[in-house]
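Below is one structure; the comments refer to it alone.
Only one protein chain is missing; all other protein chains are in place.
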Amino acid sequence: MEEVLKSRSGDAVKKQKVKNIIIMLLPIAALVVLFAVYVAIILANDYNLAINLETIVNQAIVLVLVATGAIFIFTLGSFDISLGASTLFSATVGILVFNATGSLLLLFLTCIAVAVACSLLNSVLSSVFHLPMFVMTVAMLSVLTSIAGTIITTNSTSAGANPAISVSDSVLRDILGSVDTVWFKVLILALFAVVCIFVFNFTKVGRRQKFLGGNPVCAKMTGIPLSVYGIIAFVMAGIGVGLGAAVNVTYTMSVSTGTASDIGMSVFIAIVFGGMPISGGARSRIYAAIVGGFSYIILNNILNLLLSSVDGRYGYVQIISAVLFLAIVYVASINYRVKHLPR
Amino acid sequence: MGNLINKHQLKNFGVRTAGTLAVPALFVVVIFIICAAQGVMVLTSSSLFADFVCYAAIVTLTTFALSINLGSGRFDFSLGSMATLSAVASAQLTYSMLGGGAGSGIVMLVFSVLIGAVAGAFSGGLYVILRIPPIITSLGVALIFEGITFVLTNGTYIMSEVQNDSMTLFRTQWYLPAVIILVALAAVYFLFDRTKFGYDYKALKEGQKVSINTGIREVPNAVWCYVICGALMGTVGFLQAARNTYISTNVLNFGSISVMFTAFLPMFIGGFIGRFSNDKVGYLLAGLSMSLLNSLFAQLSLIGIIDSSSRAIVEAVLLVLFLIFLNNEQTCRDLVTGRIFKKWAEAARERKAAKHSREDK
Partner (left out) sequence: MKHLGKKLVACACALALTGSMAALAACGGNGENDEVRIGVLVSDVSGEEAVSFRNYYTQYIAEQYNVTFTYTEQLNDSASEIAAIEQFAGQNYDAIISLSANDRASQAEACEEAGMYYAIASGMDDTIYETYKNNEYFVGQIGPSMSTEYEAGLAMGEYYADKIEDSVAIYGAFIPNPMHVYRMAGLLTGLGATYGGATGEAIVGAIFADSGVTASKISLEGKTVSYLAGFGDSTMTEMGTIIATDPDALLSVGMATTFFSAMLNEAGIPYADIDSFTTSNAANMQSGTLEYLAGKYTSSIGPIFAAVYNAVQGNKIENADGSAISISQDYWVATSYEQFEVFQTSDSVTDPIYNKELLDTVIGEDVTYEAFEAFVTTDRTPQA
């Protein structure tokens, strides 16, 4: 009898494990399917595959960099709505420094330093004055957008409709152009991802952050200081934002008030698309941002291709994309249903 | 004894009144001082007063809507998209029926409320069916509503549909938005403070699991909350259309989300006032204060002292300062009374004593 019970419970554990693996692989499988469909459409229409793949990388890279850093914040069960504004602000300062010095290194360092400073300001103010993080970041969103807007308007070199600071010197444009390649962007992403994975999976930081996100009361009682790990999370997010801002400058060679305006919200979509719960905790994974970010961008591109001749297609693309997003999140969260409504 | 009770009641009444009116009074005083210093005046004509009431209605109703779900821990990013979608759909529907003729305003208002309520029901329904965190559901819903708005209009401005004499009344006659505020206030007060639905809402807000275990049905309560939010945001969409005389419909890629951010400061102010009276009254007073601030910004903008960027910074700083106050009230009080210096001195003495005792040992 005991053996039967043991074997039954062993079967259940095995089944649960298989289920968990499937759930874990679902976002990756979705990315693979989306990618296959995208490539199929490109080839079937005799479009240029190389250019289209480059387009995907160019469109996704800033989002993925920012979202990868933001995983640390989301793991704690917190979130930062000012990531887009922070990207804009650090890119603004970065391009001013680059225009003045012509140094790529300084561009990257400035963007990272400014973004980390903004991120830390959020964290420190929130922790010193006991402010709710979400509202703090809402305030920061306004402040950073406005300051960046003022700087851009004051220093605008744009002949266009919106004020913008551009890199107009041809030598400097060549410098930026030299690193505006897919390989450089992929390298930056790979390096950052490796650092994040190391910190997240091979040091106590990740484990403790997951603990704090999953059960903050218990984690606190075991002596894990939320403020310390909160600061680390915001620093990592700041690095992601800084890298995203610098890469954006190398790509567009200008910064306008509209730069990165939808990044803040798209980060949520990317992370959830990648299979990570918004509440953070034990199921947090660094790769969620990469998988989710690319899935989201590829999905939008597929829909744009399929609906290219439909009137009002951008509306339809957004509706279908949102429905698929909700469907995927629903399927991915089937195993984690609770009796009461989630909050 | 009777005198004592009366004195106590009187004191209590005084504290409650002072607490309720403190923040709005502070706004009035500061705005008056700035006006005097800059040589400008606010609310100098009946049309400006009507604009003031209309904007107060927009802020107050958005704050009601934001606070309903946020108070229960449900982030709702779809509020702005609900307002835009209801305004666009109701404007098109009303125009197709009345062609901008008599009664267009009131008919559009009714449609806006109804379409907003349906949008809210969709949002709430999706939340309770999918059972995924509301922040995620609301992101998806916001994208869907923005997409539908774009499909309905192809992104073009809605102008002639909302430019008629009937709509103009809601912008130029102060009593119409005032009536809307009062009706919304009465409805929200009645629903949340005087019905079983409201009691259940409060119970669920304070203790979700316990409430469910006592038999409170969470699902219908949550859906009704979304329906009410939708109806409120539908009204906001209508008022914005009336005030701006056009509707900008190109709100793809989360272009509608910023609407909810404007309601954070009044929500916290209203919550603070609510401690002394009622939170709904607090939201109304906060809405009026914010509208007065908007009138001041307009005058300062005209004389070139402030622009939209500096306005956003001022509002964000006000939000942070108010939150610092709310979350550090005792410290602030000690700072004002000077008690904090005594506390610091005491703490320093204790540290010194502890050090000496360690050294002695």
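For clarity, chains are labelled A and B in written order, and residue numbers in each chain start from 1.
In this text, contacts are C-beta pairs under 8 Å (C-beta built on N, C-alpha and C of every residue); 3 or more make two chains touch, one makes a residue touch a chain.
These numbers were taken from a predicted model, which means no experiment stands behind them.
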Residue among B:15, B:129 or B:159 that touches the chain left out of view: B:159
Options A:37, A:106, A:124 or A:226, residue touching the unrepresented chain: A:37
Of A:78, A:256, A:284 or A:321, the residue in touch with the unshown chain: A:256
Chain not shown, touching residues in chain B: 44-45, 47-48, 51-52, 55, 154-157, 159-160, 163, 168, 172, 243-246, 248-250, 252, 262, 294-295, 297-299, 301-304, 307-308, 311
For chain A, residues in touch with the removed chain: 15, 18-19, 22, 26, 29-30, 33-34, 37, 40-42, 44-48, 51-52, 54-55, 58-59, 62, 153-154, 156, 158-164, 166, 168, 170, 173, 248, 251-254, 256, 258-261, 301-302, 304-306, 308-309, 314, 324, 327, 331, 334-335
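Here is the rule we use: only the chains that are shown with their structure count from here on.
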Distance between chain centroids, defined by C-alpha means - chain A, chain B (Å): 30
Of all residues in chain B, those that touch chain A in their complex: 72-75, 77, 126-128, 130-137, 139-141, 143-144, 146-151, 154-155, 208-209, 212, 218-219, 222, 252-254, 257, 261, 264, 268, 308-310, 312-313, 315-317, 319-320, 323-324, 327-328
Contacting residues of chain A [partner chain B, same complex]: 125, 129-132, 134-136, 138-143, 145-147, 149-150, 153, 261-262, 265-266, 268-269, 272, 277-279, 311-312, 314-319, 321-323, 325-326, 329-330, 333, 337-343
